[in-house]
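The complex appears here without one of its protein chains, the remainder shown in place.
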Amino acid sequence: MNNMFLTILIFAPLLGVLALLFIPKTNEKLIKLVGFAATLPSLIFAIIAFWQYKAGAGLEQFAVKAEWFSFGNKEAMQNLYGIELYQPISYELGIDGFSLVMILLTAVLSTLAAIASIHIKKEWKGYFILFLLLQIGMLGVFASENLLLFFFFFELTLIPMFFLIGKWGYFEKENAAYRFLIYNGLGSAILLIVFVILFAKTGTMNIADITYLFHSGNDALIGGMTDDFRLGMLIALLVAFGIKLPIVPLHSWMLKVHVQAPPSIVMLHAGVLLKIGAFGLIRFGVGIFPEQFGQLAFVLAILGVVNLLYGAFLALIQTDFKMVLAYSSISHMGIVLIGLASMNEAGVQGAIFQVVSHGFIAALLFFLIGVMHERVGTTSIEKLGGLAKVMPLTAGFFLVGAMASLGLPGMSGFVSEFLAFLGLFNEMPVVAAVGTLGIILTAAYLLRAVMGMTFGKTPVYGEKVVDIRGVEFIPVVAMLFFIVLIGVYPSILAEPLQATIEAIILGIGG
Amino acid sequence: MTTVPLSAYLVLALILFCIGLYGALTKRNTVIVLICIELMLNAVNINLVAFSKFGINPSITGQVFSLFTITVAAAEAAVGLAILIALYRNRKTVNIDEMNTLKN
Amino acid sequence: MVQNLLESSPSWTNFFIFFGLATALLLAVLGFVTYGILAERKVMGFMQGRMGPNQVGGSWGLLQTVADVLKLLIKEDTIPKDADRPLYILAPVIAFTPAFLVLAAIPFTDKFQFADIGVGLLYYIAISGITTVGVVAAGWASNNKYSLLGGMRAAAQMISYEVPLVMSVIGVVLLAGSLNLNEIVASQGETTWFILLQPVAFLIFMIASVAELNRTPFDLPEAESELVAGYHVEYSGFRWAFFMLAEYVYLFAMASLTTVLFLGGWLAPFGGFLDFIPGAIWFALKFSIVVFFLIWIRVTFPRLRADQLMEFGWKVLLPLALANIFFTAIIKELFFK
Amino acid sequence: MNLLNLYQNNYLIVVVFLALGVLLPVVALAIGRLLRPHKPSAAKQTTYESGIDPFHDSRVQFNVRYYIFALLFVIFDVETVFLYPWAVAYEKLGIFALIEMLIFVVMLLIGLIYAWKKKVLKWI
């Protein structure tokens, strides 16, 4: 059973896809129900895994490995080199604390986003099929123990996203979809190059094996890769994941997506997909090339601060609330970079915390935007105002979300920002000092935006505006619960992450 | 008069081939283009027969090859002309420049 | 002497000697044409119960053709205004040259032969095909509807009958195992005349060669009643004469070839006892019979319709020729291996 | 060297015949030019069309059958390219070549039947 555990966890939504194929497309209710229900098995499995892990069980029990296919003429390899130069590529899944947390995050957000999908107006069938495929992709990325499998799932997120943005998005949806596709396509192309070079050099695609070979200190095992070459590879990885994350010069696509995509999809996008960048950077960048990562730490720190400040400054002048949040995401991803760049326990912990925490916060805010847009038909700060009067609860949730986002103590944002900056202050105090400016700016732009919306003169909204209600409460409450939980009881995250972080720190040599 | 050296045949073939290629690429009349292609194929025949008689390892195979070349050249010309006639009936031209219905 | 000459290294001297000899042959051929035409007219006359030419050069009309030639020579030569001038002038030459060129390969006797080419038969067939180009060129260059139609018809007919002609000969080649005309004659000496071994081939060959020569009953290209005079409507004077000349030189060549291929060339009939008569005489005799036969055909048969002509070539002669080839090959494989 | 000479001389003869074949018309026509009158007039130089004034372009478009016969000729004439060497060397090749050639010719015969059934062999 345990062998199939992860496979079922990842591919459970496929059942939903199959079921949906046979439901007539006019049956709206059933489609939505099935779409929602199909996200549940993964959630349940993720919770079971987390619970078992908390109870002290090892995660190795979940690992699964089966031969998938192999390249190259084996006999000729044997004849020419005496060994099989290239090992078969396996289907191998496995989790550690970090990926478990990410899977849980994904499963939770997927379920919540499925609930949020009630606002989708057309073609629910196609929507949910793509949604579920996206979920498979996201779950798979975190559980892959194999470079090629990772790439498979990585790309699997790409195609459904393209359609979800392009078909169900807002006005400039196609443009946004294309930008998303090309930027990410380029990113994954670079990623593929790196992966295949790794395969060519080491003869295996297993991540753990590659990491081991790179750490063994024997250059012959990794095809005599020079240090410069490794640095080049890391930079390539940085670009590949930097597009996803996004790091500042490569971010323009992400703004479009945040603004144009339907809210439920943006929840997933901001909550999970951006984090794949961070996940990959930690997994491959820090994991395989720790020394080179150290060399780049300063650059990364600078990039992180630039991200932080750039995002914050631009968020300050946006008139559209979605744009504010989009830039805020850039700004927050800067904190991830800062944490990673510090290369010490606190920093890395902060980075990972930020990944999780921002996942919930961004999802919450975008969900609220969806709710609001549904009622008032606009997200422009200038056209909004006095929401506190017409939609008091929504306005209140907005305020709480903003507080979490700007790092109010007691909420998850605080913990992660605190840890990340703590880490960086130990290593590069000057850079960190500049970075803290960003925190202040965050407060400024978020409060400006939220205040502008909730208070002030109430414009005339078209119809009778109703407040948040019914099932819409579930995602809000659930996400707030997690935000506060992490904020007040960080060790719920810290414990599972402990082993991973230790391994990373060991690799860095810090 | 003595035997003509191999190189002379090769040079002749090369010249013929180049003339044919030049014609095939520059002429506008399709019939002439087809004839130029024939010229190129005949250059090949000269090569083959010359090699089979005076080559490094003379063998009859070259002549056999040239027979096949001749046949193929004939078949190609036949097919080419047939298609040209079909085209001419619809388009009333044999001019390559005027074959321009196919474009984006 | 000739053998020595042939074995000496080629040079300009050789060239001129050959030139002289060839000129002699040319004169002989011209002589043949002169009297061939006369003979044809006479024979036709007799067969049709009339006299034929009987004024010029005595009661036999011996100088009739000479007079005709002289007349042609001093006749005004007009070239139509709209004609394609270079091609118009070139066409008779293209038509005539191959006719003379083929004679080089024909062995009249075992000694009397100009070029003993290994692939003599192939040479004959290849060269003779060129004449068609001259005919089409003449038709095209004249810029006249009759000419063009005549030229095209001539070309269509010639190529249609070239195929069975070429195929019918393969039977002979199969038996002789060679394309060399000398060897073909020699192998007839070993067995017997191929007219006996290859009657079907001979028949096809004769029919096809009549068609190739554009003679009645296959003279559609120049059918006066339909096309005025076919491809040479616009030609006059000596230019026209060359088309006629080509036709009669071909008659000469074709008759020679028939003799060589089917009638044993210069060999005496009935084994060796008639060997005392020189080969040249035998050859001349057989040759004359063939020529007479051709003239006979001309007088006897009416002209075919165009469609009958073409269909006969493709639907009867070609399959027949192919069948003959394989019949011969199988017989040879089964009984003479 | 003798054989080579023999070979080359034989082809020299062919060249001689070629030269003579071209020379005769050229010379005859050149001599003819001295003898014959030359009084061109517009009427003489018009195209002959049974006495009436020529009309239309004489290079009319032909019936396509002419071309189809040309194509047929090309195909069957080239067939002989294979038949001749086969016939010459038949004694050495034997039954295998016979069968091969049979297959080959049957294929071509199908081509002929094809043309036949498609009514290509019909004149006009």
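Chains here go by letter, A, B, C and D, matching the order in which they are written, and residues are numbered from 1 within each.
FYI, contacts are C-beta pairs under 8 Å (C-beta built on N, C-alpha and C of every residue); 3 or more make two chains touch, one makes a residue touch a chain.
The rule we apply is simple: contacts and distances are computed from a predicted model.
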Options "Monovalent cation/H+ antiporter subunit C", "NADH-quinone oxidoreductase subunit N", "Amino acid/amide ABC transporter ATP-binding protein 1, HAAT family" or "Urea transport system permease protein": UniProt name of the undisplayed chain: "NADH-quinone oxidoreductase subunit N"
Visible contact partners (per top-of-document touch definition) of the missing chain: A, B, D
Listed residues A:Gly185, A:Gly294 or A:Gly386, member touching the removed chain: A:Gly185
Touch residues of chain D, complete complex, unshown partner: 93-97, 99, 107, 110, 113-114, 117
Those residues of chain A which, in the complete complex, touch the missing chain: 67-77, 80, 85-86, 126, 148, 151-152, 155-156, 158-159, 162-163, 166-167, 174, 178, 181-182, 185-186, 189-190, 192-193, 196-197, 199-200
Residues of chain B (touch criterion as defined above) contacting the omitted chain: 13, 17, 20-21, 24-25, 30, 33-34, 37, 40-41, 43-44, 47-48, 50-51, 55-59, 61-62, 64-65, 68-69, 72, 75-76, 79-80, 82-84, 86-87, 90-91, 96, 99, 101-104
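FYI, only the chains that are shown with their structure count from here on.
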Intercentroid distance (Cα basis), chain C paired with chain B, Å: 32
Separation of mean Cα positions, chain C and chain A [Å, integer]: 94
Shared-contact residues (touching 2 or more other chains) in chain D: 8, 70, 77
Multi-partner residues of chain B (at least 2 other chains): 1
Chain D to chain B touching residues, read off their complex: 4, 8, 64, 67-68, 70-71, 74-75, 77-78, 81-82, 85
Complex contacts: residues of chain C adjacent to chain D: 5-10, 14-15, 18-19, 22-23, 26, 73-82, 92-93, 96-101, 103-105, 114-117, 122-123, 140, 142-148, 152, 155-156, 159-160, 162-163, 166-167, 170, 173-174, 177-179, 228, 233-234, 237-239, 242, 306-307, 309-311, 314-315, 318-319, 322, 325-326, 329-330, 332-333, 337
Residues of chain D that touch chain C when the two form their complex: 1-2, 5-6, 8-22, 24-26, 28-29, 31-33, 35-40, 42, 44-50, 54, 58-60, 62, 66, 69-70, 72-73, 76-77, 80, 83-84, 87-91, 94-95, 98, 101-102, 105, 109, 112, 115-116, 121-124
